[in-house]
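Every protein chain except one is present and positioned as in the full complex.
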Amino acid sequence: MQLAKAGKAIFCEKPLDLSLEKVLSTLEVIKAVGVPLMLAFNQRMDPNFQEIKQCIVEGKIGKLHTIHIISRDPAPPPIAYIESSGGLFMDMTIHDFDMANYLVADEVEEVYAKGVNLIDPEIGKAGDIDTGYVLLTFKNQVTVLIESSRKAVYGYDQRLEVFGTKGMMKAENPLKTTNQFIDHTGVHLSQNFNFFIDRYAASYLLEVTAFIEALQQKKPMPITGNDGLKAMLLAIAVNKSMHENRVVKMSELLQ
Amino acid sequence: MQLAKAGKAIFCEKPLDLSLEKVLSTLEVIKAVGVPLMLAFNQRMDPNFQEIKQCIVEGKIGKLHTIHIISRDPAPPPIAYIESSGGLFMDMTIHDFDMANYLVADEVEEVYAKGVNLIDPEIGKAGDIDTGYVLLTFKNQVTVLIESSRKAVYGYDQRLEVFGTKGMMKAENPLKTTNQFIDHTGVHLSQNFNFFIDRYAASYLLEVTAFIEALQQKKPMPITGNDGLKAMLLAIAVNKSMHENRVVKMSELLQ
Amino acid sequence: MQLAKAGKAIFCEKPLDLSLEKVLSTLEVIKAVGVPLMLAFNQRMDPNFQEIKQCIVEGKIGKLHTIHIISRDPAPPPIAYIESSGGLFMDMTIHDFDMANYLVADEVEEVYAKGVNLIDPEIGKAGDIDTGYVLLTFKNQVTVLIESSRKAVYGYDQRLEVFGTKGMMKAENPLKTTNQFIDHTGVHLSQNFNFFIDRYAASYLLEVTAFIEALQQKKPMPITGNDGLKAMLLAIAVNKSMHENRVVKMSELLQ
Partner (left out) sequence: MQLAKAGKAIFCEKPLDLSLEKVLSTLEVIKAVGVPLMLAFNQRMDPNFQEIKQCIVEGKIGKLHTIHIISRDPAPPPIAYIESSGGLFMDMTIHDFDMANYLVADEVEEVYAKGVNLIDPEIGKAGDIDTGYVLLTFKNQVTVLIESSRKAVYGYDQRLEVFGTKGMMKAENPLKTTNQFIDHTGVHLSQNFNFFIDRYAASYLLEVTAFIEALQQKKPMPITGNDGLKAMLLAIAVNKSMHENRVVKMSELLQ
């Protein structure tokens, strides 16, 4: 809000805020003032996911049917962070909501979600879950299945698969090296990256470059405040679905 | 029923019947007569899935959290077959329900399912879906996500991933050869197998061997009539969930 | 010789004999009598290598430049076997000589070879090597590099790579399963097959089928006595090169 009023171009981490009202009022101010705003959904800039988006746009996948997203962190954040995070779906899965929106490029009709506390009872005591499952149904009948987990002992796991009438494309985890060691117990490949800082190094560079480029060339921002709002609304609907253990239509949120 | 009355050992394809009543009465006769019955869920005998089961049992995966199953056929069966098949979940996904039961080795608490008709409108006219999504919640909090599709242009696609506190294990599709061809467009591997006959050749041999071995050694059958019943009940619950677009508890079926 | 004189069709393991004179005289008798003879170079029938041959013939690889062959056994045979085996190049590498002849389909101009005794001193005492390196130069300027080893602790290792002006194709080792296990130490794939019996199971079936089919349809045998002779002559030249530590021209053998 301060930056907007100062007339500065804004590069903002997700989410804009945990309060929907504040997000809406901030976006209004930004719109009124007319400053550019880029939401930092860095994963959109990952070269793997960029190629998948490109293949969808070019029709290489055909008509989309199903997308699977698996996102597993190497370890949960501190409980203090979790308490102020907005919860797993708002804090972590929001990246996957944005990815689903980006790849499907349509509106979500309804959602179903389930969350469990399997990893650390302290997370449950803090009122949060550590493992979540989401099923998004888009108006064009594409279904997106998402799994989010706060802990995979083998490191950061970020996979994506798009399935359509012409083929399937999936992003496998890059590994630390491309070496193979083979002994009597089998073939051993390298480890997953540790976390987002090393896994998404290229995307961070590319998103800042895209921000600067859009400013210099006075182009629209590649990821907008509205993108942030849409992902946030999905998190809200998904939380509602989880708490009421039922399918929630996006239209319910507007009432 | 005839075989049971004739005192013959029975090796039976899934499902025992499309009518639950008939299944229950047949199982009762079989039990009364005391003939051995093996349900031919051949996928349990696949060496890949066998190794995964083994690793779960040995504790190598740790406490199970999530299982993903993707099953895509190369092409839908004829409409005439579909009309008498019991529907996608009863005909095709039933293999995955059995796999979930086999791997998790617990009771399902509740299910949520969604089905769509994306591939061939004739399938919709026949009252069936061709693409289905299932979320099974077991009493021990393991969640199983299943996608079933009647058509993947790239051949038979059967993948399985189990994720737990000590690691993750996944079965990748075997390919026709292990050759790699590399040219200016990239690295090209072989194709998926065409369908179940070639993909599961080993499992068919192993299941018949297991049947004969159990008979010869008078051991209990490795896959029982009750296994068939349990998978069928999941299909019934899942169909109910899809038609009513809501979570269905397994306890509802018993009322 | 007895079979030929009895007028029987012959399916014969490599080599025909360890004595070149005996091979030549046997082949003459077989020719005179006119019985069909198939040399059992089973690896030619392996589906992986068949696909590579096919791609070469169809021009997919372009003009061939280089072939790499790596053949490593899981463990050396007993010393008694080694003593009567004809040596590493005649006993083991002969499969790779035949594969080179098969894939390049031209005459060898000259060879260079080196052999060492690294694995078991008893093999050295028996007058043999356990690790060999061969460089074959064909008249059409294709070069084939071969490594043979009597022992790889990780099982049977049989790889092949053909490199040409349009691309490269390589046969990777099939593994026991296609599962991946991922934990904090990395990604773990299955093991190599144990040895030729399981690794080449398909090829054994296919070669016997090809033999019977050729007999029934009165077609020429797919692998001939002359193929056996050519591979054997390469083994002889390669042994000469190793013992004299110099390049040996194939034309020297004919003098």
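Letters are used for the chains, namely A, B and C, taken in the order the chains are written, and counting of residues starts over at 1 for each.
We take it that a residue touches a chain if its C-beta (ideal position, glycine included) is under 8 Å from a C-beta of that chain, and two chains touch if they have at least 3 such contacts.
If you're wondering where the values come from, they're calculated on a predicted model, not measured in any experiment.
When you scan A:Q2, A:T178 or A:Q217 for touch with the missing chain, the hit is A:T178.
Per the touch definition above, the residue from A:M168, A:L206, A:M232 or A:V248 contacting the chain not shown is A:M168.
The chain omitted from view is touched by exactly one of B:I79, B:V187 or B:L253, namely B:V187. In the complete assembly, the contact with the undisplayed chain comes from C:N245, out of C:Q2, C:S84, C:Q217 or C:N245. Not every partner is drawn; the one left out touches subunit B at residues 153-155, 175, 182-192.
With the whole complex as reference, residues 47-48, 51-52, 55, 60, 166-174, 176-184, 190 of subunit A touch the missing chain. Residues touching the missing chain, restricted to subunit C, are 62-63, 65-66, 68, 70, 72, 112, 114, 116, 118-119, 131, 133, 135, 137, 141, 143, 145, 147, 149, 151-154, 157, 163, 165-168, 245-247 (touch as defined at the top).
We take it that only the chains that are shown with their structure count from here on.
Among the chains in view, B has its Cα centre nearest the centre of the complete protein Cα set.
Centroid to centroid, with C-alpha atoms defining each point, subunit B and subunit C lie 43 Å apart. Spacing of subunit A relative to subunit B, judged by their CA centroids, is 31 angstrom. A straight line joining the Cα centres of subunit A and subunit C is 53 Å long. Residue positions 182-184, 190 of subunit C are each in touch with at least two other chains.
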